[in-house]
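Below is the structure I would like to discuss, written out as structure tokens.
With one protein chain withheld, the remaining protein chains of the complex are depicted in position.
Naming follows writing order (A, B and C), and every chain is counted from residue 1.
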Amino acid sequence: MTSKLIAIVAGVGPGTGASVARKFAKTYPVVLLARKPENYESLASEINKSGGKAIGVSTDVSSQDSLKNALDAIRKEFGNDVGAAAAIFNASGSFLRKPFLEIDASVFEQSLNVSALGSILFSQAFLPLLLKGKEQGSQHPPTLIFTGATASVKSNAQMASFSTGKWALRALSQSLAKEFGPQGIHVAHAIIDGVIDIPRTKEWLKDLGPEAKLSSDGIADDYWYLHTQPATNFTWEIDTRPAVEKW
Amino acid sequence: MTSKLIAIVAGVGPGTGASVARKFAKTYPVVLLARKPENYESLASEINKSGGKAIGVSTDVSSQDSLKNALDAIRKEFGNDVGAAAAIFNASGSFLRKPFLEIDASVFEQSLNVSALGSILFSQAFLPLLLKGKEQGSQHPPTLIFTGATASVKSNAQMASFSTGKWALRALSQSLAKEFGPQGIHVAHAIIDGVIDIPRTKEWLKDLGPEAKLSSDGIADDYWYLHTQPATNFTWEIDTRPAVEKW
Amino acid sequence: MTSKLIAIVAGVGPGTGASVARKFAKTYPVVLLARKPENYESLASEINKSGGKAIGVSTDVSSQDSLKNALDAIRKEFGNDVGAAAAIFNASGSFLRKPFLEIDASVFEQSLNVSALGSILFSQAFLPLLLKGKEQGSQHPPTLIFTGATASVKSNAQMASFSTGKWALRALSQSLAKEFGPQGIHVAHAIIDGVIDIPRTKEWLKDLGPEAKLSSDGIADDYWYLHTQPATNFTWEIDTRPAVEKW
Partner (left out) sequence: MTSKLIAIVAGVGPGTGASVARKFAKTYPVVLLARKPENYESLASEINKSGGKAIGVSTDVSSQDSLKNALDAIRKEFGNDVGAAAAIFNASGSFLRKPFLEIDASVFEQSLNVSALGSILFSQAFLPLLLKGKEQGSQHPPTLIFTGATASVKSNAQMASFSTGKWALRALSQSLAKEFGPQGIHVAHAIIDGVIDIPRTKEWLKDLGPEAKLSSDGIADDYWYLHTQPATNFTWEIDTRPAVEKW
């Protein structure tokens, strides 16, 4: 791996975030952002041991100060002039599936703070690095990818504490795609429609067979494919689901 | 006017809010909510003088405390058991049409606080009154209407500080329509696509003729029509624009 | 009723078509189009007996010749210079809910011939009368309304013989709204999402209560409301469903 450009992944956990980090780490040094260090520590050392380069920074994407701190850590590690080849926003606030009037306002607020405000702050923090990556001659157009969900396009009963933030995130990604596409930055949004196959979901959907859950490595392949599209052929949005999923 | 049920209008200003308040004041006592008293004072006295009943309460919809205060004022005026026939959320945060990286994070935050969090808090405050209105035998299904915009379905370059909140608002309205429809509450969303004809826009679009701007009284007619739909025929969403509008 | 302008309703049957015809017949002479005379005969005589004016013409909207014949009959009755205030396309081809590979191609063809080609031919036949209605000083902007369905925005498994035509119809209505709006013609599309309460559906959804089915008179009210919107406030699309409908 000889790239001077880095890839940043926010929202690293056991599923999509880790798979995406591993995939991009084959080509770029990766920066792993999560609030809790236990979410990135073993992944960072796994990547570092297997010939890649990874650093983790404890970061709350809903806080400008915390993102500034992450940027400082990145520049300390990779130099003040560091550019980025990719920035992937995979964070989600927690939410509750309950009757609307039984949910405390703080739940909505926290969810919006991560999905809506957090995605904005993340973009403001890392788009300058992506633009620098473009100047520095990135092999592929620098790419900003947002992870969406079924709830990004459908807002079901009792799901508002999730969907409000996810719809806002999708709006952000569309606006940024239109503004930064002409500047050579590829902005994309992925509707991940289904259950992701991770340890926590091991027992779910078992009756539907072994292919009923999304592979997070498959999602990482999708993100990498989006990253490699040329400037003549940018995809803004994909939706992805298991073949057997009802939709 | 003999209705015991009230109508609440948040985001009263010179355009849609005032027209909607006047329209609903023909049938219901109306509560006018706006941050600045100058936005509702003359309207309230106009309605009170012309045989209707209106009170104004200075309210910040992005603050739970402020909404609690509004509820107290409403109960003081109309009784602890007051029910509502309609609640209309017409508030919007301010936003900036500028390059994304030149907009201070506080602008996004304030816009989300009104359109996304504010619409949630408003709904949590007034859905209980709408449910009470239903119990108390409202003539028409109690109605919760949200005002959207072009930016509710399209997120253009440099418009993210507006569209993120508006997409979140639309998600909220769809989720609430699905949850509260079966409880007899009509939740609707109006995509107002165009310039509204108010004093501030007097000189705009003049070359397109006298019908190039939306009539706010026309919007009020639409909201009233939605309010009168029976439970067998609820419309969730309408889009409305001048005949000459390009879209 | 003193209007010189007429209203045309295609696809007159026991539900929406008849209700719409009755509603518009309170103001305009109505022309009832259906392939089978038994679908309009009793309705026409009901309207004629109750002080309105109606003629029925056996018409296949998928045939240009048949529509030409309908135009001849209309001009014979109302004069060569007759203008229209409203034209409502409520026809649907029959379809089959079966595995895709078990449906004969003729079913798809026939469905497309009515919903897609038929709506185009209907529009080409009657837009000139609507434009004439505008010239002749119609009280409300002349209105062209298309009836859609759940399948106009969602294309479920085994529903392609219905949805392909309905999506095409919706595309037509959007294009015509954009082209003819600036010419003063109001083009609208109604997504009727649910079961309509007609004799044939009497036993359906009984367990969901008396309000689980759409009232066709309610749909007619919606269409009339759309018709009365001023040129400053045209709604292109509404969706309408029972309060208890899952969506």
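Quick notes
The criterion applied here is as follows: contacts are C-beta pairs under 8 Å (C-beta built on N, C-alpha and C of every residue); 3 or more make two chains touch, one makes a residue touch a chain.
Keep in mind the model is a prediction, meaning the values are calculated, not measured.
Every visible chain touched by the undisplayed chain in the complete complex is listed here: A, C. Residue A:211 is the one among A:81, A:135 or A:211 that touches the chain not shown. In the full complex, chain A touches the hidden chain at residues 141, 178, 181-182, 184, 186, 197, 211, 213-215, 218-219, 221-222, 225, 229-247.
Although one chain is hidden here, its contacts on chain C can still be listed: residues 64, 99-101, 105, 108-109, 112, 116-117, 120-121, 123-124, 127-128, 151, 154-160, 163-172, 174-176, 178-180.
Going forward, only the chains that are shown with their structure count from here on.
Here B is the chain whose Cα centre lies closest to the centre of all protein Cα atoms. Between chain A and chain B, the centres computed from C-alpha atoms are 34 Å apart.
With centres set at the average Cα position, the gap from chain A to chain C is 46 Å. Multi-chain contact residues of chain B (touching two or more other chains): 178.
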